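With one protein chain held back, the other chains of the complex are shown just where they sit.
Chains: A and B, in written order; residue numbering restarts at 1 for each.
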Amino acid sequence: MNILILVLILLLSLLFPGVIGIVKAKIVGRMGPVLLQPFYDIIRLFKKGSVYSNTTSFVFQWAPIISFGCILVAAMFIPLNNYQGIFSFDNDLVVFAYLLAAGKFLMILAALDTGSGFEGMGANREAFYSLLVEPAFFILMGSVALITDHTSFYDLFNALHAQPNISYMIAIIASYLLIQITMVENSRLPVDDPKTHLELTMVHEVMVLDYSGFDLALIQLSNGIKFILYGGLIANFIIPVRFGFWSSILCFIAIQLVFAVIVGFLESFKARNKLQKNPQWIITLIAVALMIFIAVLIFSEKII
Amino acid sequence: MIYLFIVLYGLTLVYFGLSERVSRFVYLLSAQGLILFALVFESLHETQLIELILILIETIVVKAILIPWFLNRLRKRNHLKRLHESFLPVFYNVIIIVFIWVLSFVLGNNLNFEELHTPFFSAALASVTCGIYFIIIHKNVFSHLTGYLIIENGVFLLSLSVGSKFPHFVSLAVLLDVLMGVLVLGLFLNKVRDTFQDISVQSLSKLKD
Partner (left out) sequence: MIILYFFILSVILGVLVLVLPSKKMNIMAGIFYVIAHISLSFFAHHHMDLTDSVYFKFDHISVLLNALLSLLIIPTFYHSKLYLQRHIRDVKRESQYIAAMIMLFTAISGVYFSEYLVILWVCIEMTTLLVGFLVLHDRYQTPIEASWKYLFISSVGIAIAFMGILFLAAQISDREGANLSVSYLMSMASTMNPVFLKTAFILMLAGYSIKLNIFPLFAATIDAKTVAPFPVNAIISTCLVNAGFIGVYRIYSIISMSEVIFWAQKVFLITGLISLIIAAVQLFRVKRFKRMFAFSSMEHMALILIALSVGKVGYYAAILHLVFHTLVKSGLFYQFGQIRALYNSGWFKDTGAYIKLNPTGALAFILGLLSITAIPPSGMFVSEFLIFKALFSSGYVFVGIISLILLTVIIYIFFKNGLHLLYAEKPENYGQQKALSNKYESISQLVLFGLVIYLGYNPPAFFTDFIQLAISGIN
(Lines give C-alpha, C1' and ligand atoms only; values in the text may rest on other atoms or scores of the structure.)
Protein backbone atom coordinates (compact mmCIF):
# COMPACT_ATOMS: atom_id res chain seq x y z
CA MET A 1 0.00 0.00 0.00
CA ASN A 2 2.81 2.38 0.78
CA ILE A 3 4.40 1.67 -2.59
CA LEU A 4 1.02 2.32 -4.18
CA ILE A 5 1.05 5.85 -2.83
CA LEU A 6 4.49 6.44 -4.31
CA VAL A 7 3.44 5.04 -7.68
CA LEU A 8 0.34 7.21 -7.60
CA ILE A 9 2.47 10.26 -6.90
CA LEU A 10 4.79 9.50 -9.79
CA LEU A 11 1.94 8.88 -12.22
CA LEU A 12 0.09 12.03 -11.25
CA SER A 13 3.26 14.08 -11.57
CA LEU A 14 3.24 13.29 -15.25
CA LEU A 15 -0.34 14.45 -15.65
CA PHE A 16 -0.24 17.54 -13.46
CA PRO A 17 1.68 19.98 -15.68
CA GLY A 18 -0.45 18.89 -18.61
CA VAL A 19 -3.65 19.78 -16.78
CA ILE A 20 -2.26 23.19 -15.91
CA GLY A 21 -1.36 23.78 -19.55
CA ILE A 22 -4.79 22.78 -20.81
CA VAL A 23 -6.60 24.95 -18.27
CA LYS A 24 -4.50 27.95 -19.12
CA ALA A 25 -5.07 27.43 -22.83
CA LYS A 26 -8.81 26.94 -22.53
CA ILE A 27 -9.20 30.09 -20.48
CA VAL A 28 -7.64 32.23 -23.18
CA GLY A 29 -9.53 30.40 -25.91
CA ARG A 30 -6.75 28.34 -27.44
CA MET A 31 -6.84 24.65 -28.28
CA GLY A 32 -4.02 23.82 -25.91
CA PRO A 33 -1.57 20.95 -25.86
CA VAL A 34 -2.40 17.28 -25.44
CA LEU A 35 -2.82 16.13 -21.83
CA LEU A 36 0.36 14.05 -21.84
CA GLN A 37 2.47 16.62 -23.65
CA PRO A 38 4.90 17.17 -20.73
CA PHE A 39 5.36 13.40 -20.56
CA TYR A 40 6.23 13.28 -24.25
CA ASP A 41 8.63 16.18 -23.73
CA ILE A 42 10.39 14.29 -20.93
CA ILE A 43 10.70 11.13 -23.04
CA ARG A 44 12.12 13.19 -25.88
CA LEU A 45 14.65 14.79 -23.57
CA PHE A 46 15.68 11.43 -22.14
CA LYS A 47 16.62 10.31 -25.63
CA LYS A 48 18.86 13.31 -26.21
CA GLY A 49 22.46 13.75 -25.19
CA SER A 50 23.69 16.46 -22.83
CA VAL A 51 26.09 19.28 -23.46
CA TYR A 52 28.26 20.46 -20.60
CA SER A 53 30.20 23.67 -20.53
CA ASN A 54 33.93 23.78 -19.78
CA THR A 55 33.52 26.17 -16.90
CA THR A 56 31.36 23.78 -14.93
CA SER A 57 32.56 21.08 -12.62
CA PHE A 58 31.15 17.90 -11.18
CA VAL A 59 28.59 19.86 -9.11
CA PHE A 60 26.81 20.89 -12.27
CA GLN A 61 26.54 17.32 -13.45
CA TRP A 62 25.58 15.76 -10.16
CA ALA A 63 23.10 18.34 -8.91
CA PRO A 64 20.04 17.36 -10.96
CA ILE A 65 20.40 13.70 -10.08
CA ILE A 66 20.85 14.30 -6.39
CA SER A 67 18.03 16.80 -6.36
CA PHE A 68 15.73 14.36 -8.08
CA GLY A 69 16.73 11.71 -5.60
CA CYS A 70 16.00 14.03 -2.68
CA ILE A 71 12.57 14.79 -4.04
CA LEU A 72 11.81 11.13 -4.62
CA VAL A 73 12.78 10.30 -1.06
CA ALA A 74 10.67 13.19 0.18
CA ALA A 75 7.76 11.73 -1.76
CA MET A 76 8.10 8.61 0.32
CA PHE A 77 7.02 10.47 3.44
CA ILE A 78 3.55 11.41 2.30
CA PRO A 79 0.88 9.32 3.99
CA LEU A 80 -2.65 8.75 2.84
CA ASN A 81 -5.60 7.93 5.03
CA ASN A 82 -4.64 4.98 7.22
CA TYR A 83 -1.47 4.14 5.42
CA GLN A 84 1.90 5.52 6.21
CA GLY A 85 4.35 6.59 3.60
CA ILE A 86 7.29 4.29 2.99
CA PHE A 87 9.20 6.18 5.65
CA SER A 88 7.50 7.47 8.74
CA PHE A 89 9.14 8.33 12.05
CA ASP A 90 9.01 11.13 14.57
CA ASN A 91 9.88 14.62 13.32
CA ASP A 92 9.77 13.47 9.75
CA LEU A 93 8.15 16.67 8.63
CA VAL A 94 11.43 18.43 9.36
CA VAL A 95 13.28 15.84 7.29
CA PHE A 96 10.75 16.35 4.51
CA ALA A 97 11.28 20.07 4.42
CA TYR A 98 15.03 19.78 4.55
CA LEU A 99 15.19 17.16 1.83
CA LEU A 100 13.43 19.58 -0.47
CA ALA A 101 15.71 22.33 0.73
CA ALA A 102 18.80 20.18 0.13
CA GLY A 103 17.72 19.59 -3.44
CA LYS A 104 17.17 23.26 -3.95
CA PHE A 105 20.50 24.08 -2.36
CA LEU A 106 22.33 21.83 -4.76
CA MET A 107 20.55 23.37 -7.72
CA ILE A 108 21.61 26.80 -6.48
CA LEU A 109 25.21 25.64 -6.17
CA ALA A 110 25.07 24.22 -9.65
CA ALA A 111 23.72 27.47 -10.98
CA LEU A 112 26.56 29.37 -9.37
CA ASP A 113 28.93 26.77 -10.76
CA THR A 114 28.24 27.79 -14.32
CA GLY A 115 29.92 31.12 -13.78
CA SER A 116 27.28 32.95 -15.75
CA GLY A 117 25.77 36.18 -14.51
CA PHE A 118 22.22 35.19 -15.30
CA GLU A 119 22.32 31.98 -13.31
CA GLY A 120 23.90 33.75 -10.39
CA MET A 121 21.11 36.29 -10.39
CA GLY A 122 18.49 33.58 -10.58
CA ALA A 123 20.16 31.65 -7.80
CA ASN A 124 20.18 34.75 -5.64
CA ARG A 125 16.49 35.35 -6.11
CA GLU A 126 15.57 31.72 -5.69
CA ALA A 127 17.53 31.50 -2.45
CA PHE A 128 15.90 34.67 -1.11
CA TYR A 129 12.37 33.55 -1.88
CA SER A 130 12.96 30.12 -0.38
CA LEU A 131 14.36 31.82 2.70
CA LEU A 132 11.20 33.85 3.04
CA VAL A 133 8.77 31.04 2.47
CA GLU A 134 10.37 28.37 4.65
CA PRO A 135 9.22 29.87 7.98
CA ALA A 136 5.67 29.90 6.65
CA PHE A 137 5.75 26.17 6.00
CA PHE A 138 7.32 25.39 9.34
CA ILE A 139 4.97 27.58 11.32
CA LEU A 140 1.99 26.03 9.61
CA MET A 141 3.13 22.48 10.18
CA GLY A 142 4.29 23.40 13.65
CA SER A 143 0.85 24.69 14.58
CA VAL A 144 -0.77 21.50 13.41
CA ALA A 145 1.83 19.52 15.36
CA LEU A 146 1.06 21.66 18.41
CA ILE A 147 -2.61 20.85 18.26
CA THR A 148 -2.14 17.16 17.71
CA ASP A 149 0.95 16.57 19.85
CA HIS A 150 2.62 14.51 17.17
CA THR A 151 5.38 15.40 14.78
CA SER A 152 5.25 12.70 12.17
CA PHE A 153 3.06 13.24 9.12
CA TYR A 154 1.14 10.03 9.60
CA ASP A 155 0.41 10.51 13.30
CA LEU A 156 -0.29 14.18 12.76
CA PHE A 157 -2.96 13.73 10.14
CA ASN A 158 -4.59 10.85 11.95
CA ALA A 159 -4.82 12.79 15.19
CA LEU A 160 -6.04 15.89 13.34
CA HIS A 161 -8.92 14.07 11.76
CA ALA A 162 -9.90 12.67 15.13
CA GLN A 163 -10.98 16.18 16.19
CA PRO A 164 -13.49 17.14 13.53
CA ASN A 165 -14.37 20.66 14.65
CA ILE A 166 -10.93 22.06 14.44
CA SER A 167 -9.91 20.00 11.45
CA TYR A 168 -12.33 21.89 9.22
CA MET A 169 -10.96 25.27 10.22
CA ILE A 170 -7.37 24.13 9.87
CA ALA A 171 -8.12 22.43 6.57
CA ILE A 172 -9.49 25.58 5.00
CA ILE A 173 -6.72 27.86 6.06
CA ALA A 174 -3.92 25.34 5.58
CA SER A 175 -5.08 24.65 2.04
CA TYR A 176 -5.12 28.35 1.27
CA LEU A 177 -1.63 28.78 2.66
CA LEU A 178 -0.24 25.64 1.07
CA ILE A 179 -1.49 26.66 -2.35
CA GLN A 180 0.35 29.96 -1.99
CA ILE A 181 3.49 28.22 -0.71
CA THR A 182 3.37 25.86 -3.69
CA MET A 183 3.21 28.76 -6.09
CA VAL A 184 6.32 30.22 -4.53
CA GLU A 185 8.30 27.00 -4.17
CA ASN A 186 7.61 25.87 -7.70
CA SER A 187 8.30 29.29 -9.12
CA ARG A 188 4.93 29.98 -10.65
CA LEU A 189 3.02 33.21 -11.01
CA PRO A 190 2.81 35.72 -9.34
CA VAL A 191 6.36 35.19 -8.10
CA ASP A 192 7.91 33.97 -11.32
CA ASP A 193 6.57 33.51 -14.80
CA PRO A 194 7.57 30.16 -16.32
CA LYS A 195 6.73 31.36 -19.82
CA THR A 196 8.91 34.43 -19.87
CA HIS A 197 11.81 34.51 -22.27
CA LEU A 198 13.56 37.49 -20.73
CA GLU A 199 16.36 36.23 -18.54
CA LEU A 200 16.47 39.33 -16.42
CA THR A 201 12.96 38.67 -15.16
CA MET A 202 13.37 34.96 -14.53
CA VAL A 203 13.88 33.33 -11.17
CA HIS A 204 13.89 29.57 -11.53
CA GLU A 205 14.04 29.17 -15.27
CA VAL A 206 17.29 31.04 -15.49
CA MET A 207 18.85 28.79 -12.87
CA VAL A 208 18.34 25.82 -15.15
CA LEU A 209 19.11 27.70 -18.33
CA ASP A 210 22.20 25.69 -19.22
CA TYR A 211 20.81 22.21 -18.68
CA SER A 212 19.98 19.96 -21.60
CA GLY A 213 18.92 16.42 -22.33
CA PHE A 214 18.84 13.99 -19.42
CA ASP A 215 19.41 16.62 -16.74
CA LEU A 216 16.66 18.85 -18.07
CA ALA A 217 14.29 15.91 -18.13
CA LEU A 218 15.08 15.14 -14.50
CA ILE A 219 14.51 18.76 -13.56
CA GLN A 220 11.11 18.84 -15.24
CA LEU A 221 10.16 15.60 -13.54
CA SER A 222 11.21 17.01 -10.18
CA ASN A 223 9.07 20.09 -10.78
CA GLY A 224 6.06 17.92 -11.43
CA ILE A 225 6.68 15.73 -8.37
CA LYS A 226 7.05 18.78 -6.14
CA PHE A 227 3.58 19.94 -7.16
CA ILE A 228 2.14 16.58 -6.25
CA LEU A 229 3.94 16.56 -2.91
CA TYR A 230 2.29 19.76 -1.80
CA GLY A 231 -0.97 18.63 -3.31
CA GLY A 232 -0.62 15.45 -1.31
CA LEU A 233 -0.28 17.47 1.86
CA ILE A 234 -3.42 19.42 1.00
CA ALA A 235 -5.25 16.18 0.26
CA ASN A 236 -4.24 14.82 3.64
CA PHE A 237 -5.69 17.87 5.32
CA ILE A 238 -8.97 17.42 3.52
CA ILE A 239 -9.61 13.70 3.31
CA PRO A 240 -11.14 12.41 6.54
CA VAL A 241 -9.92 9.16 8.01
CA ARG A 242 -13.18 7.38 7.84
CA PHE A 243 -13.13 7.05 4.02
CA GLY A 244 -12.30 3.60 2.77
CA PHE A 245 -9.14 2.79 0.87
CA TRP A 246 -10.37 3.14 -2.72
CA SER A 247 -12.50 6.16 -2.00
CA SER A 248 -9.55 7.93 -0.43
CA ILE A 249 -7.41 7.14 -3.49
CA LEU A 250 -10.13 8.53 -5.72
CA CYS A 251 -10.35 11.60 -3.49
CA PHE A 252 -6.60 12.01 -3.70
CA ILE A 253 -6.65 11.99 -7.48
CA ALA A 254 -9.64 14.33 -7.54
CA ILE A 255 -8.00 16.78 -5.15
CA GLN A 256 -4.82 16.81 -7.20
CA LEU A 257 -6.80 17.53 -10.34
CA VAL A 258 -8.74 20.30 -8.65
CA PHE A 259 -5.46 21.66 -7.35
CA ALA A 260 -4.07 21.68 -10.88
CA VAL A 261 -7.15 23.49 -12.14
CA ILE A 262 -6.85 26.07 -9.35
CA VAL A 263 -3.19 26.61 -10.18
CA GLY A 264 -4.15 27.06 -13.82
CA PHE A 265 -6.79 29.61 -12.88
CA LEU A 266 -4.47 31.50 -10.59
CA GLU A 267 -1.81 31.59 -13.27
CA SER A 268 -4.18 32.86 -15.90
CA PHE A 269 -5.72 35.66 -13.93
CA LYS A 270 -2.72 37.07 -12.17
CA ALA A 271 0.05 39.14 -13.60
CA ARG A 272 3.49 38.58 -12.36
CA ASN A 273 4.53 40.87 -9.50
CA LYS A 274 7.09 43.57 -9.90
CA LEU A 275 10.30 42.03 -8.67
CA GLN A 276 10.63 44.51 -5.81
CA LYS A 277 7.20 43.50 -4.59
CA ASN A 278 7.93 39.81 -4.40
CA PRO A 279 9.50 39.85 -0.95
CA GLN A 280 6.53 41.66 0.58
CA TRP A 281 4.13 39.26 -1.10
CA ILE A 282 6.00 36.29 0.26
CA ILE A 283 6.31 37.71 3.73
CA THR A 284 2.54 37.86 3.82
CA LEU A 285 2.60 34.07 3.86
CA ILE A 286 4.60 34.13 7.08
CA ALA A 287 2.02 36.54 8.46
CA VAL A 288 -0.82 34.20 7.55
CA ALA A 289 1.03 31.29 9.13
CA LEU A 290 1.55 33.30 12.30
CA MET A 291 -2.15 34.05 12.50
CA ILE A 292 -2.90 30.35 12.29
CA PHE A 293 -0.30 29.68 14.93
CA ILE A 294 -1.88 32.14 17.33
CA ALA A 295 -5.34 30.75 16.68
CA VAL A 296 -4.02 27.27 17.41
CA LEU A 297 -2.40 28.50 20.60
CA ILE A 298 -5.71 29.94 21.74
CA PHE A 299 -7.61 26.86 20.78
CA SER A 300 -5.31 24.50 22.55
CA GLU A 301 -5.47 26.77 25.57
CA LYS A 302 -1.79 27.28 25.72
CA ILE A 303 -2.47 31.01 25.82
CA ILE A 304 -5.57 32.86 26.92
CA MET B 1 -15.71 28.80 14.36
CA ILE B 2 -15.01 32.03 16.18
CA TYR B 3 -11.30 31.40 15.90
CA LEU B 4 -11.57 31.00 12.15
CA PHE B 5 -13.17 34.41 11.88
CA ILE B 6 -10.64 36.02 14.15
CA VAL B 7 -7.86 34.59 12.00
CA LEU B 8 -9.63 35.91 8.91
CA TYR B 9 -9.89 39.31 10.53
CA GLY B 10 -6.17 39.24 11.20
CA LEU B 11 -5.64 38.30 7.58
CA THR B 12 -7.55 41.38 6.44
CA LEU B 13 -5.30 43.50 8.60
CA VAL B 14 -2.21 41.95 7.01
CA TYR B 15 -3.62 42.48 3.55
CA PHE B 16 -4.23 46.11 4.45
CA GLY B 17 -0.52 46.36 5.03
CA LEU B 18 0.23 44.55 1.81
CA SER B 19 -2.08 46.24 -0.66
CA GLU B 20 -0.93 49.27 -2.52
CA ARG B 21 -3.96 50.09 -4.58
CA VAL B 22 -6.44 52.29 -2.83
CA SER B 23 -9.43 50.41 -4.26
CA ARG B 24 -8.27 47.27 -2.45
CA PHE B 25 -8.75 49.12 0.83
CA VAL B 26 -12.44 49.43 0.10
CA TYR B 27 -12.84 45.72 -0.62
CA LEU B 28 -10.93 44.83 2.52
CA LEU B 29 -13.20 47.08 4.59
CA SER B 30 -16.18 45.30 3.11
CA ALA B 31 -14.59 41.95 3.96
CA GLN B 32 -14.07 43.15 7.52
CA GLY B 33 -17.73 44.07 7.72
CA LEU B 34 -18.72 40.58 6.65
CA ILE B 35 -16.38 38.98 9.15
CA LEU B 36 -17.85 41.15 11.92
CA PHE B 37 -21.31 40.06 10.83
CA ALA B 38 -20.28 36.42 11.15
CA LEU B 39 -18.72 37.08 14.54
CA VAL B 40 -21.85 38.79 15.85
CA PHE B 41 -23.92 35.91 14.57
CA GLU B 42 -21.76 33.41 16.40
CA SER B 43 -21.27 35.15 19.67
CA LEU B 44 -24.34 37.09 20.69
CA HIS B 45 -26.74 34.42 21.83
CA GLU B 46 -28.26 35.82 24.98
CA THR B 47 -29.74 38.98 23.57
CA GLN B 48 -33.29 39.40 22.47
CA LEU B 49 -34.14 38.79 18.87
CA ILE B 50 -34.96 42.33 17.90
CA GLU B 51 -31.66 43.72 19.12
CA LEU B 52 -29.77 40.93 17.47
CA ILE B 53 -31.45 41.66 14.16
CA LEU B 54 -30.65 45.33 14.56
CA ILE B 55 -26.98 44.65 15.12
CA LEU B 56 -26.87 42.17 12.25
CA ILE B 57 -28.45 44.66 9.91
CA GLU B 58 -26.06 47.31 11.06
CA THR B 59 -22.98 45.23 10.37
CA ILE B 60 -24.00 43.80 7.11
CA VAL B 61 -25.73 46.76 5.59
CA VAL B 62 -23.74 49.65 6.93
CA LYS B 63 -20.28 48.24 7.42
CA ALA B 64 -20.15 45.79 4.53
CA ILE B 65 -22.20 47.52 1.86
CA LEU B 66 -23.02 51.16 2.43
CA ILE B 67 -19.73 52.52 3.66
CA PRO B 68 -17.55 50.77 1.07
CA TRP B 69 -19.92 51.86 -1.68
CA PHE B 70 -19.77 55.42 -0.40
CA LEU B 71 -15.99 55.37 -0.22
CA ASN B 72 -15.73 53.90 -3.69
CA ARG B 73 -17.93 56.62 -5.08
CA LEU B 74 -15.82 59.21 -3.30
CA ARG B 75 -12.70 57.74 -4.80
CA LYS B 76 -14.05 57.71 -8.31
CA ARG B 77 -15.63 61.15 -8.18
CA ASN B 78 -12.49 62.81 -6.95
CA HIS B 79 -10.14 60.89 -9.25
CA LEU B 80 -7.96 59.94 -6.35
CA LYS B 81 -4.58 58.41 -6.95
CA ARG B 82 -4.51 54.71 -7.57
CA LEU B 83 -1.62 53.93 -5.32
CA HIS B 84 -1.22 55.05 -1.78
CA GLU B 85 1.89 56.84 -0.61
CA SER B 86 3.48 55.81 2.60
CA PHE B 87 6.48 56.67 4.65
CA LEU B 88 7.62 53.08 5.03
CA PRO B 89 8.12 50.47 2.33
CA VAL B 90 5.37 47.90 2.19
CA PHE B 91 7.73 45.11 3.24
CA TYR B 92 8.23 46.58 6.69
CA ASN B 93 4.56 47.48 6.92
CA VAL B 94 3.58 43.81 6.79
CA ILE B 95 6.17 42.86 9.38
CA ILE B 96 5.06 45.60 11.75
CA ILE B 97 1.39 44.72 11.43
CA VAL B 98 2.12 41.08 12.22
CA PHE B 99 4.22 42.20 15.14
CA ILE B 100 1.35 44.33 16.47
CA TRP B 101 -1.02 41.38 16.13
CA VAL B 102 1.29 38.97 17.95
CA LEU B 103 2.03 41.53 20.66
CA SER B 104 -1.63 42.19 21.37
CA PHE B 105 -2.33 38.49 21.71
CA VAL B 106 0.59 38.11 24.08
CA LEU B 107 -0.73 41.07 26.06
CA GLY B 108 -4.21 39.60 26.13
CA ASN B 109 -2.78 36.35 27.35
CA ASN B 110 -0.86 37.99 30.15
CA LEU B 111 -3.77 40.09 31.30
CA ASN B 112 -6.28 37.27 31.06
CA PHE B 113 -9.40 39.08 32.28
CA GLU B 114 -12.45 37.03 33.07
CA GLU B 115 -14.90 39.75 32.20
CA LEU B 116 -13.69 40.15 28.65
CA HIS B 117 -13.81 37.45 26.06
CA THR B 118 -10.11 37.54 25.44
CA PRO B 119 -9.64 36.59 21.77
CA PHE B 120 -12.03 39.42 20.91
CA PHE B 121 -10.20 41.78 23.20
CA SER B 122 -6.81 41.04 21.67
CA ALA B 123 -8.16 41.31 18.14
CA ALA B 124 -9.81 44.61 19.04
CA LEU B 125 -6.60 45.96 20.54
CA ALA B 126 -4.64 44.87 17.47
CA SER B 127 -7.18 46.46 15.19
CA VAL B 128 -7.11 49.81 16.97
CA THR B 129 -3.32 49.83 17.03
CA CYS B 130 -3.11 48.84 13.37
CA GLY B 131 -5.61 51.57 12.50
CA ILE B 132 -3.55 54.19 14.29
CA TYR B 133 -0.39 52.85 12.67
CA PHE B 134 -2.10 53.00 9.29
CA ILE B 135 -2.98 56.65 9.81
CA ILE B 136 0.57 57.49 10.83
CA ILE B 137 2.16 55.72 7.87
CA HIS B 138 0.09 57.02 5.00
CA LYS B 139 0.24 60.42 3.45
CA ASN B 140 -3.05 60.32 1.64
CA VAL B 141 -6.19 61.64 3.28
CA PHE B 142 -8.29 58.80 1.86
CA SER B 143 -6.00 56.32 3.61
CA HIS B 144 -6.56 58.24 6.81
CA LEU B 145 -10.29 57.68 6.39
CA THR B 146 -9.64 53.98 5.95
CA GLY B 147 -7.51 53.92 9.07
CA TYR B 148 -10.32 55.60 10.99
CA LEU B 149 -12.72 52.90 9.85
CA ILE B 150 -10.30 50.20 10.97
CA ILE B 151 -10.26 51.86 14.41
CA GLU B 152 -14.05 51.81 14.39
CA ASN B 153 -14.08 48.10 13.59
CA GLY B 154 -11.72 47.57 16.49
CA VAL B 155 -14.03 49.44 18.84
CA PHE B 156 -16.92 47.30 17.61
CA LEU B 157 -14.93 44.15 18.37
CA LEU B 158 -14.19 45.50 21.84
CA SER B 159 -17.87 46.09 22.42
CA LEU B 160 -18.53 42.48 21.39
CA SER B 161 -15.97 41.30 23.89
CA VAL B 162 -17.51 43.27 26.73
CA GLY B 163 -20.46 40.98 26.83
CA SER B 164 -24.05 41.14 25.96
CA LYS B 165 -25.57 43.24 28.70
CA PHE B 166 -25.73 46.49 26.75
CA PRO B 167 -25.70 45.46 23.13
CA HIS B 168 -28.16 48.03 21.83
CA PHE B 169 -26.53 50.96 23.51
CA VAL B 170 -23.13 49.95 22.37
CA SER B 171 -23.98 49.21 18.80
CA LEU B 172 -26.00 52.36 18.38
CA ALA B 173 -23.15 54.43 19.66
CA VAL B 174 -20.69 52.79 17.31
CA LEU B 175 -23.08 53.20 14.41
CA LEU B 176 -23.46 56.87 15.19
CA ASP B 177 -19.74 57.28 15.31
CA VAL B 178 -19.18 55.52 12.03
CA LEU B 179 -21.94 57.38 10.25
CA MET B 180 -20.75 60.68 11.57
CA GLY B 181 -17.20 59.92 10.66
CA VAL B 182 -17.76 58.68 7.19
CA LEU B 183 -20.49 61.05 6.11
CA VAL B 184 -18.88 64.13 7.46
CA LEU B 185 -15.35 63.19 6.59
CA GLY B 186 -16.36 61.91 3.22
CA LEU B 187 -18.36 65.00 2.39
CA PHE B 188 -15.44 66.97 3.59
CA LEU B 189 -13.05 65.22 1.28
CA ASN B 190 -14.84 66.82 -1.63
CA LYS B 191 -14.20 70.24 -0.20
CA VAL B 192 -10.57 69.43 0.48
CA ARG B 193 -10.18 68.14 -3.03
CA ASP B 194 -11.74 71.24 -4.52
CA THR B 195 -9.44 73.58 -2.74
CA PHE B 196 -6.22 71.67 -2.67
CA GLN B 197 -5.34 69.94 -5.88
CA ASP B 198 -4.21 66.80 -4.22
CA ILE B 199 -4.99 65.35 -0.88
CA SER B 200 -1.57 64.62 0.42
CA VAL B 201 -1.09 65.62 3.99
CA GLN B 202 1.95 67.67 3.19
CA SER B 203 -0.22 70.31 1.63
CA LEU B 204 -2.22 70.48 4.86
CA SER B 205 0.53 72.02 6.98
CA LYS B 206 0.11 75.74 6.45
CA LEU B 207 -1.05 76.33 9.99
CA LYS B 208 2.24 75.34 11.58
CA ASP B 209 4.42 78.12 12.86
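Quick note on the criterion: contacts are C-beta pairs under 8 Å (C-beta built on N, C-alpha and C of every residue); 3 or more make two chains touch, one makes a residue touch a chain.
Every value quoted in this text rests on a predicted model; they were computed, and no experiment measured them.
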Touching the missing chain are B
By the document's definition of touch, the residue of B:Met1, B:Ile57, B:Leu83 or B:Leu111 touching the omitted chain is B:Leu111
Would you write out the residues of subunit B that touch the absent chain, in ascending order? 111, 113, 115-116, 128, 132, 135, 141, 144, 148, 151-152, 155, 158-159, 161-166, 169-170, 173-174, 176-177, 180-181, 184-185, 188, 191-192, 194-196, 204-207, 209
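Convention: only the chains that are shown with their structure count from here on.
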Partner subunit A, residues of subunit B touching it in the complex: 1, 3-4, 6-7, 10-11, 14-15, 18, 89-91, 93-95, 97-98, 101-102, 105-106, 108-109, 112, 118-119, 122
Within the complex, subunit B is touched by subunit A residues 169, 172-173, 277, 279-281, 283-284, 286-288, 290-292, 294-295, 297-299, 303-304
